[in-house]
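Complex shown without one protein chain; remaining protein chains in place.
Up next is chain A:
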Amino acid sequence: MLTFTKGLFLSLLMVVTWLNPVAGQSDDGHGSHPEGNSHAEEKFDAGKFVIEHVLDSYEWHIASVGEKHINIPLPIILFSKYPELHEGRKLHIFMSTKFHHGHEDYRGFRLSHSEEYNGKIVELDAHGHEIGRPLDLSITKVVAGIFVSVIVLFSLLFVAAKTAKRNRGKAPSGIQNLLEPVIVFIRDEIAIPSIGEKKYKKFLPILLSLFFFILLNNLLGLIPIFPFGANVSGNIAVTMVLALFTFAVTNIKGNKHYWKEIFNPDVPWWLKYPIPLMPIVELSGVLTKPFVLMIRLFANMLAGHMIVTVFISLIFIFGSLMGPAAGYGVSPVSMVFSVFILLLDVLVSFIQAYVFTLLSAIYFGMSTAESH
């Protein structure tokens, strides 16, 4: 019980420091760039604070204690477009600490603060001017967050698979017990009704993978303690790839009837000839479906993260506008609202994972439906 209370206190402390607005103010002011000086004043910028919390970054910021920032450095992997500027090498791998939070250039690369490439790594020419971005395959915070959730996902599911193998024909136990109702739900309430009794088996693995991957990323994104809390499912590149997988499976597994419905639907001939009106509409539908999937998940999860940070930053907005007393006065209200929104986000996490999976299943079902 004592260790639990201690752990709870520690995690609360972590939450508070994690949300420390000092982090939002960045560490500029004494950097090597002329742009850095504009951020020197000690004013709390709520917009910047909120956006920086949901944006990707090259290092994983854990907490700031006063002026000291605790960061987990992440590997940076770059393919230069101008190898002659970087000691003749194309591939560059180094840790993010080399930039010293953007205060220093390294090997002809810079963590940009310019209008165009803000926060991104750019290549520098011989005179120190930014000339464009290299091919940037760095393990950023979001990628690291994906790795973390994949590790969690694998350990959960492999344990479940092991018990499933051991408990053949017997009652489920442990994590298997936790996951099986969800798996059964996806099979019986999503896959079978949307795809049909005959073909659902082919699509079940991808649907389950999508659901658990999204759900886990959503939920882990709500935990503000390292190594969780990265805004993975609120990152548009992540949701885009998820939607692309649905898109690819839908169109690769699409049967003759599916393609006929797109290019030669059963509509009056003048809708298809001479202007292929319906095919154009149908084809755009093929593209909008994954697009909508991408936007929905991204926007929902991003909004959840943003609202929580906005409520927290309210404390500091009030604090900076009317003095520390107002900040302390507002903090309980902000906390209550944040907790409420977080709980709401737990619900949203499940709903979005469900909706994404359900719509994917419906698209799969549409692409494999027989003509009626």
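One rule holds for everything that comes next: a contact is a pair of C-beta atoms (placed from the backbone, for glycine too) under 8 Å apart; a residue touches a chain by one contact, two chains touch by 3 or more; residues count from 1.
One rule holds for everything that comes next: contacts and distances are computed from a predicted model.
**Student:** Out of "Iron complex outermembrane receptor protein", "ATP synthase subunit b", "Sarcosine oxidase subunit beta" or "Amino acid ABC transporter permease", flag the one the UniProt entry gives for the chain missing from this complex.
**Tutor:** Protein name of the absent chain (UniProt record): "ATP synthase subunit b".
**Student:** Please identify which residue in A:278, A:302 or A:361 touches the non-displayed chain.
**Tutor:** Going through A:278, A:302 or A:361 one by one, A:302 is the residue touching the chain not shown.
**Student:** Of A:179, A:195, A:317 or A:348, which sits in contact with the chain we cannot see?
**Tutor:** Residue touching the chain left out of view: A:179.
**Student:** If the hidden chain were put back, which of A:158, A:259 or A:340 would touch it?
**Tutor:** A:158
**Student:** Among A:192, A:219 or A:242, choose the residue that contacts the chain missing from this document, as touch is defined above.
**Tutor:** Hidden-chain contact among the options goes to A:242.
**Student:** So that we can see where the missing chain sits, which residues of chain A does it touch?
**Tutor:** 51, 54-56, 77, 118-119, 135-140, 142-143, 146-147, 150, 153-154, 157-158, 160-161, 164-165, 167-172, 176, 179-180, 183-184, 187, 204-206, 208-209, 212-213, 235-238, 240-242, 244-245, 302
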